[in-house]
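Heads up, one of the protein chains got dropped from this complex, but the rest are sitting where they should.
We just call them A, B and C in the order they show up, numbering each chain from 1.
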Amino acid sequence: MFYRLSGTYHTSYQADRKLWKIPTDRWLVIALLVLAALAPLYVSPLYLGSYVLPWVIWSAAALSLTLLMGLAGQLHFGFAAVMAIGAYASIHLVRAGVPFELALLLSGLIAAVIGTVFGGAALRVKGLYLVMATLAMQYLVDWVVVNVPAISGGAHATLRTPDVGFLFLPIDSLASRYWLALGWAVALTVFFMNVKRTSFGRALVAIRDKDFAAAVIGVDPFRTKLTAFATSSFMGGVTGAILAFCFYRAVTPEQFGFNVSIQLVAMVLVGGLGSVIGSWLGAGFVLLAPIFLTNLVSGLAAGGWVPVSQNFLSHLPLMIYGAMIIGFLLLEPLGLAKIYDNIRKYFLVWPFRHARS
Amino acid sequence: MAYFLELLISGALTGLMYSLVALGFVLIYKSAGVPNLAQGALVMTAGYAVWMVMAWGLNVWIAIPVAAAIMFGFGLIVERLLLRRMVGQPVIMVVMLTLGLEILLRGLVPGILGSTPKPIDLGIDFAPIIIGDVFINRTSLYGGIAALALVGASLLFFRTRLGTKLRAVSDDHVSSWAVGISVERAIGISWGLAGIAAVVAGALWGSSQGADWTLSMLLFPAVAVVILGGVDSVPGVVVGGILVGVLGTVIPGYLDSFAGGSTRDVVTSLIILLTIMVRPFGIFGREDIERI
Amino acid sequence: MQHDPVDMAQAQALHPTWRSDDTILARLARNAAEVPHQIALRERDRGIWQEYTWSDYLRAVVEFAAGLEARGVRPGDVVMVIGDNRPNLYFAMLGAACLRAIPSPAYADAPTEELAAQMEREDIRVAVAEDQEQVDKMLEAKGRWTHLGLVIYDDPRGLAGQEPDGVAGFDAIRAEGAARLAADPNLAQALIARSTVHDTVVLMHSSGTTGAPKGIPLKHGHVLSGVRNAAAAGYFGPGEVHMAYLPMAWVGDFIFSVGAAMELRFTVNIPEANETALHDLREMAPTVYFASPRAWSAMLTRVQVGIAETTGLKRRLYDYFMPRAMEAERARLDGRPAGGGLTRALGEWLIYGPIRDQLGLGRVQRAYTAGEAIGEDVFLWFRAIGLNLRQFYGQTENCALAVAQKPEDISLTTVGRPFPGVEMKIDDGGEILLRGDNIFDGYFRNPKASAEALQDGWLHTGDAGQIEPDGQLVVLGRVSEVVEKRDGTRFIATYIENRLKFSAFIKDAAVVGQGRDMLVAIVCIDFQAVGQWAQEHGVSYTSYAELSQQPRVYDLIGGEIAAVNTHLPHGLSVARFVNLHKEFDPDDGEVTRTRKLKRNVIDDRYGPIIEALNAGQDRIDFKAQITYENGQTGSLDRMLRLSDVKGAA
């Protein structure tokens, strides 16, 4: 009922391969973009600062990771470490007087270089072993960050971000930080959607599906995998810097721990591997669902509806989070993207059950 | 020299205590091909279980078997409800499922039973065994002995009729089905056995630090052990454990004073990385890992 | 064959008001001059729409004409055009018209013998064929009609580079023409100006329900007059988006895709293939759409089957809104207030709009049906979903543009009033007579038939009809079809058949009863709809034949017929019926290509069944004739069940 496909036609293959071929989708995207861009005007600072802003940034992070995990099929359980590299690089660069815009770029590059070294492991192993290798790298980076005061910032291990401006906009208010993060997330989204349609994107998919078969059809697995790690790490590094400057406004090692890596993988999986919309939905779900459910339960508890101890209540987000991951894997392994797709299809073929002829 | 020897011995014993955690991992991987990243949480749950049973007023020697029975059942349930439905899914799904289980348990168990460390008194004497200038920690010693005993028992078990079935299952699911072995039951049992191994690990580790969620962090060194020893090798658990323990104790023992920080995590990480780079299937693992 | 095909003096006497240079080609040239970059034609090719502007169109026509002339085509030559709708085939028709030659479109699925017969009748020397399949038919026909000198093909697949003698590619002809045009700068202009309004622009053919098809030459003037009359009545407007999916040999396609398209600057869209026509229809979303009652009905069946198997909420919404919309529409047609503002708006959003969109009719402003009576349910249903479906009446002889309903004057039973410029009257025998500039001037080389059809300038349509007091025409059926039962009750079988066919489960039906005591029906079930029903009701089957003989299917069809009976006058109920083991098939000669029943064939072939039905038997062993793919025929013994219709009088 929302979708009208009549009169949607294409006179070239370029047009036929447009991202949003269906006008309704296009309008939906435009409406969402406008809504997102105007969020600071109608969303209270509480919701903007503690829900919308992190959601946007984590969506960018999930997109970065899903490029690697979803498209290229390279498992990565140490992505928070990559983001940490970006965050620490950017903050030290800015402190050293590098303009913020350049610092973002450089921090991405630094993350890409180190992230590609991580990727070296991927050239030899896959699956479980890649999980273990990246996990070990996460611990290594954590250790280096914590134990090198020059990186972590001395005794308190907290580095506050200096005041910066992006282009001509001073990044001082919540709204400006949100807009910068949104801009980055949108840029990543656009990039991701387009990369799927390039030869690089198809090479990634070929590698994911069967790497030696990909080699047979002329895709160099060595280069493609490294490029995948580099690209993904670049995106993750900049996202880490954005996270530091736009959300935390300080960098501490705890922000990029092992659990954060797991959380990212959860976002990617719950959202649906390799899916753009899934990255946004997954990030939002993993981030917000436990919070909202906990607030709900604590509201019920405060109202005397459910007698639960503070200890139980406090552990509830963990339980919900774990149960959510399990639930999704068992019930909808293709994640929220699949659920969204089902809903979209439901309306797309309305009032029928399937698309006809 | 005595310092080195002491580090060597305490490292080996500590490593064997890691082996207790790693054993559960290997048992499950060997039969089901499932990398159980929830083994740390299983150990934590087992620690809580031992504490809980002891809190009923039972003697420790009764409490441990009771907890073992509980954890055996728990392992069966986990396998039946969760893992069995993941058969045929890509490894990332299985890994993430076990991580989800780990997170769930880490919320559920302390959430219900309380998050302050729970004392487990195994009645082990504090006084070290002193040989020359070498002090040997009794808890570690008993832990090491327990680990060796459990690994030995596992090896013997694999020689029994049921164990043979398990081995067959670990070799080839389809063929095992074909000859009438219940693969599901075999995998279920291996989960149960992993639960029992977790009880021993949980009790010993819990006795020195108290049972709380941090027990689940034993997963990381245990992963190093299994990677080094080979994910599907029971003897590998012993060798891997001793190596990880010794390297993780001896190297920091000399290095920490220079590096200015604990280097054990680094050593553990490097063990994992180097093993995967050089010999992904580990020391005793089967060389059937897919590589380019 | 060097002669002026038109006797100018005689022609001018017939149509004194026609301006000599008012040709379709002149309209094309005007469009190309005024809006050269506007899209005239689109063809869906390998998934995307290839576009042709008006200047592309003109260049293609002229180049092809020049090339064709170089190959010896002269004024008055008949050029056969055969194939599915393709831009090049349209270009070819108009290219031939430039040379004052006569394009003669043939049905793409016509068998070789029919084509050879037509070639012989029309002395065809040149044919333009769509693809290898058609070329093969042409070459085969050449065995019987050796004068076929040149076959031009459009789609080079399987042909390019290995053409037999006398076969050339469309592009090659065009290239030759382009070379001529380059050499002679005035030629293009001359080619466009050469033909006059009195030249035949297309040679159509009667359906051949009885006997051989007759050629119906339509002149530029006929077509343009018809189009202008219709446009004046608001039948279509300038700049419509049109789907050229009807067979090129059908007059409607020429009128819409060429005549009206030139005059009113339509954008004509050609689907990729017949199979993708529905999909392509949705992509292009035309603004004007014509389909036969059968096609509308098929569309409705498709929707009903889709709704039957859709999910709960959607079906409930449909079941809620659709009957209300139908009721409102019925009230509107009856002149009662329709009401239901909010329900209508909600229904429009939830059901009607989406269904129109799913059918590709989301932008249709003008929807038409004609050719035979449309079922009340079908008519009401499409009007209920917000489609302004109208009926019109016309024949090839009058460019299919004679009588149509006005948007504000809709009724199920009438077909509307004549277009301005068209006169209409009913003669004493009840036959509908028409006069106007859109009426043709006589059959192709058939003075006898021409004299029968045209008397004093009036076209005798052969249809029985009557004019209602408000001036609207009611078409009853063919004059020749009015027959009597033994007791003298007059009936038109088609009338009853059409009503039977309005059931989703009945694809075809033949009602027989002339000179008999009762009316009996030979029913062809709708395989898709009944198959779906069978699946849902646990009836198992392997083939059409087996499904048709299932007792429960008999119950189903019997129920449908009984329902129709309640709406028929006393004495005209269908008393007994048989489910035929196959569908009526034009290849078996049972129906025409436009799916009109050939009653004599039916009576003849299924005589034993009709006898058995009348005799009250409950089964018959029938020797069924079957035609294999390779054209051979054989026979097969089949036991067919015969059944009473419950409650039939």
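To be clear about the criterion, contacts are C-beta pairs under 8 Å (C-beta built on N, C-alpha and C of every residue); 3 or more make two chains touch, one makes a residue touch a chain.
Note that in this section contacts and distances are computed from a predicted model.
Note on the omitted subunit: UniProt lists it as "ABC transporter substrate-binding protein", one of the names in "ABC transporter substrate-binding protein", "phosphoenolpyruvate--glycerone phosphotransferase", "Electron transport complex subunit RsxC" or "Na(+) H(+) antiporter subunit A".
Remark: the absent chain touches shown chains A, B in the intact complex. Of the listed residues B:140, B:233 or B:275, the one in contact with the hidden chain in the full complex is B:140. Set against the missing chain, the residues A:11, A:176 or A:298 yield one that touches it, A:298. As for the chain not pictured, it touches chain B at residues 3, 6-7, 10-11, 14, 17, 106-107, 110, 114-117, 119, 121, 126-128, 135, 137-138, 140, 205, 208-210, 212-215, 217-218, 248-250, 252-253, 256-257, 260-262, 264-265.
Residues of chain A in contact with the chain left out of this view: 44-46, 49-51, 54, 95, 146-147, 152-160, 162, 247-250, 252, 254-255, 259, 291, 294-295, 298, 309-311, 313-315, 317-318.
Convention: only the chains that are shown with their structure count from here on.
Viewed as a contact network, the protein chains form an open path, each link joining two chains that touch.
Summed over C-beta pairs in contact, the chain pair with the top total is A-B. Chain A has its Cα centroid nearest to the centroid of all protein Cα atoms in the structure.
Mean C-alpha position of chain B lies 79 Å from that of chain C. Averaged Cα coordinates give chain A a centre that lies 33 Å from the centre of chain B. Residue numbers of chain C whose C-beta contacts span two or more other chains: none are found. Contact residues of chain A toward chain C in the complex are 1, 3-13, 15-16, 346, 349-353, 356-357.
Remark: chain C residues 42, 44, 47-51, 278-279, 282-285, 302, 306-307, 309-311, 314-315, 317-318, 349-351, 353-358, 360-363 touch chain A in the complex. Chain contact summary for the complex, chain A toward chain B: residues 69, 75, 121, 123-129, 131-133, 135-137, 139-140, 142-143, 146-147, 211-212, 215, 221, 262, 265-266, 269, 273, 311-312, 314-326, 329-330, 333.
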